[in-house]
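All remarks here apply to the structure that follows.
Of the protein chains in this complex, one is absent; all others appear in place.
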Amino acid sequence: MKNYDLTIHEAQDGESFRRVDVIGCLDSHTVVSFEKALHGLLDQSVNSVMIDLSELSYISSAGISALMGLTHRLRKASGELVLLSPTDKVYRVFRTLGFTNIFKIVDSEAEAEGIFSPS
Amino acid sequence: MKNYDLTIHEAQDGESFRRVDVIGCLDSHTVVSFEKALHGLLDQSVNSVMIDLSELSYISSAGISALMGLTHRLRKASGELVLLSPTDKVYRVFRTLGFTNIFKIVDSEAEAEGIFSPS
Amino acid sequence: MSGTDRPAPCGEVIDLEIRCLPDTRMLAPVRAMATAIAAQQGFSPDQIDQIEMAVDEACANVVRHAYRHLGISPDLSDEERAAIHAAVSEGTAGDCTIRLRVSLAEDRLVFQVIDNGIGIDKTPPGVARVEEFVERGGGGGLGMLIIRNYMDEVTYDQPEGQGTILTMTKYLGNPEPTA
Partner (left out) sequence: MSGTDRPAPCGEVIDLEIRCLPDTRMLAPVRAMATAIAAQQGFSPDQIDQIEMAVDEACANVVRHAYRHLGISPDLSDEERAAIHAAVSEGTAGDCTIRLRVSLAEDRLVFQVIDNGIGIDKTPPGVARVEEFVERGGGGGLGMLIIRNYMDEVTYDQPEGQGTILTMTKYLGNPEPTA
């Protein structure tokens, strides 16, 4: 029933990236606090972030814009933003608009590891 | 996604009752065709009916009124209306309004059999 | 200013208003809207279900009763429905609508369901107890009971010759209703 919730997981020993879970809707309303929280995280010189989208039920252009902005900022800092397991509905929006080639989208944490720490 | 659908199953050999599935919402809008279909069935001298409510996502007073009317009509014909596995949400409405003692509500077809053909 | 354009209940801001034709096909969309607002305001799943049902019953009553002098009812054929839509849109059936106003406050949601129909009798209509309804084998009269059970405050207003204003308030964090 919750419309929006965000969890920024604590940094784990030896983990090469920070993990964030976003659930509910990412629209013009909820994106305001989403962006505040994520840019707050990046200000702590975090430059590898994985956002779990497996419980994101809706995304609008405002949410896509926020993800694009984060991707841009992290890439400039030689980091990366990885999106984990978007729901079918959100994936379809990425696909119809042409974002599946732009965002790094993965199906598992292992795959994300491979992007953050290429061997 | 379907807002309302009704299936009246064919009579089976040796079956003591007719089975009906209703899915979606039973509100002032959909109840009109629900009542038409059910009274049509009863007009064929069917007097034992089990309605599967396991995919009924919403019921309003109009739906309850229809179920009450059917119960009344079937009991007068020495028959019975049995409601199979209502969703939690629908059951809660029956409970808060005091209908759990009035409708015959069962959890399994076997239990319904026991009501229709007491041994 | 038409009669139904009366101000919101004192101190409340009308945040959202829906106006629609008295057509039962509008009930599902209106319920969806009401539950989304209730969820966003932080009501519990049970409370959301109660709000959904109360709003539905109030709007269904407008279709069922308020405009019966115009031949409006839930069980119209598609042709009858189209004829009434046309009459309403051409203005020959008057301002015949369901109007739902929603006010958000910190601690509560207020819904007003307004019609321009025939009005409600002064005596509280519908059944007083579920037993009454069961004895006569259904046949309606349960809607008002549900509204009164599920909402915390319910009032009816009948501005002179202008149909009905039903105001229903639900407080956040109120205990569960008992029937």
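Which chain is which? They are A, B and C, in the order written, and residues in each are numbered from 1.
What we mean here is this: a residue touches a chain if its C-beta (ideal position, glycine included) is under 8 Å from a C-beta of that chain, and two chains touch if they have at least 3 such contacts.
Just so it is clear, the model here is predicted, and its values are computed rather than measured.
J.: Among C:Ala28, C:Ile114 or C:Met168, choose the residue that contacts the chain missing from this document, as touch is defined above.
T.: Considering the complete complex, C:Ala28 is the one touching the chain left out.
J.: Tell me which of C:Ile18, C:Leu76, C:Ile118 or C:Val154 is the one touching the absent chain.
T.: Here the residue in touch with the unshown chain is C:Ile18.
J.: Of A:Ile8, A:Ile23, A:Ala37 or A:Met68, which sits in contact with the chain we cannot see?
T.: Answer from the full complex: A:Met68 touches the omitted chain.
J.: Residue by residue, what part of chain C touches the chain that was omitted?
T.: Those residues of chain C that touch the unshown chain are 8, 13-21, 23, 25-26, 28-37, 39-40, 85-86, 88-89, 104.
J.: Hey, which chain A residues sit against the chain that's not shown?
T.: 3, 25, 27-29, 31-32, 58, 60-62, 64-69, 71-73, 89, 92-93, 96-99, 102
The rule we apply is simple: only the chains that are shown with their structure count from here on.
J.: How many Å are there between the centre of chain A and the centre of chain B, using C-alpha atoms for each centre?
T.: For chain A versus chain B, the centre distance works out to 47 Å.
J.: CA centre of chain B versus CA centre of chain C: separation in Å?
T.: 27
J.: For chain A and chain C, what's the span in angstrom between their mean Cα positions?
T.: Computed from C-alpha means, the inter-chain centre distance equals 42 Å.
J.: So which stretches of chain C touch two or more other chains?
T.: There are none in chain C.
J.: If you look at chain B, which of its residues touch at least two other chains?
T.: None at all.
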